[in-house]
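Of the protein chains in this complex, one is absent; all others appear in place.
The block that comes next holds subunit A.
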């Protein structure tokens, strides 16, 4: 593939706000993540019966992905060859802590299967793939900080070797009271060039 790659669209979720291409789609005064994400789920008409069973990281990644993918009408169902490349700093630490708390007391040892299944960060990719019927390449990287360069190199490799037609990629991090999602869709369409400067600029918006 020699076609120039672009960022078709991007989504931020942070500070109780969901935005698409820099414009707010939903915002709420509450600083509590669960209150915010529940309200955003309903307001954005997100339909997924398992949403409220997911852990916080998956809710965050799922909602950001859904904002981007439900806009995509360029590929029909069954033809969505969209790879997913995500990254974060805290891995699944928020859920790992909950699981640890449930097994730390030998006299009260009742690990929750519903919590345990989310003790891997890439489970959120599975949730996104189920909703949007994606059977594509995927990876989840753990970085100290957001790395535009690694995401760019990996995404370009997938597209140039025809492993995917589009790549949904970015950063989705949840730890204690801190959360942030920045996902973007890369393909041959769009107007924003897919390079380190633009990725970093959009991430910092």
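We adopt the following convention: a residue touches a chain if its C-beta (ideal position, glycine included) is under 8 Å from a C-beta of that chain, and two chains touch if they have at least 3 such contacts; residues count from 1.
The rule we apply is simple: contacts and distances are computed from a predicted model.
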Protein name as given in UniProt for the chain not displayed, "Acyl carrier protein", "Outer membrane lipoprotein-sorting protein", "Putative chitobiose transport system substrate-binding protein" or "Thiamine pyrophosphate-dependent enzyme": "Acyl carrier protein"
Of A:53, A:133 or A:160, the one touching the omitted chain in the full complex: A:53
Contact residue for the chain not shown (choose from A:30, A:112 or A:196): A:112
Residue ranges of subunit A at the interface with the undisplayed chain: 38, 49-53, 110-114, 117
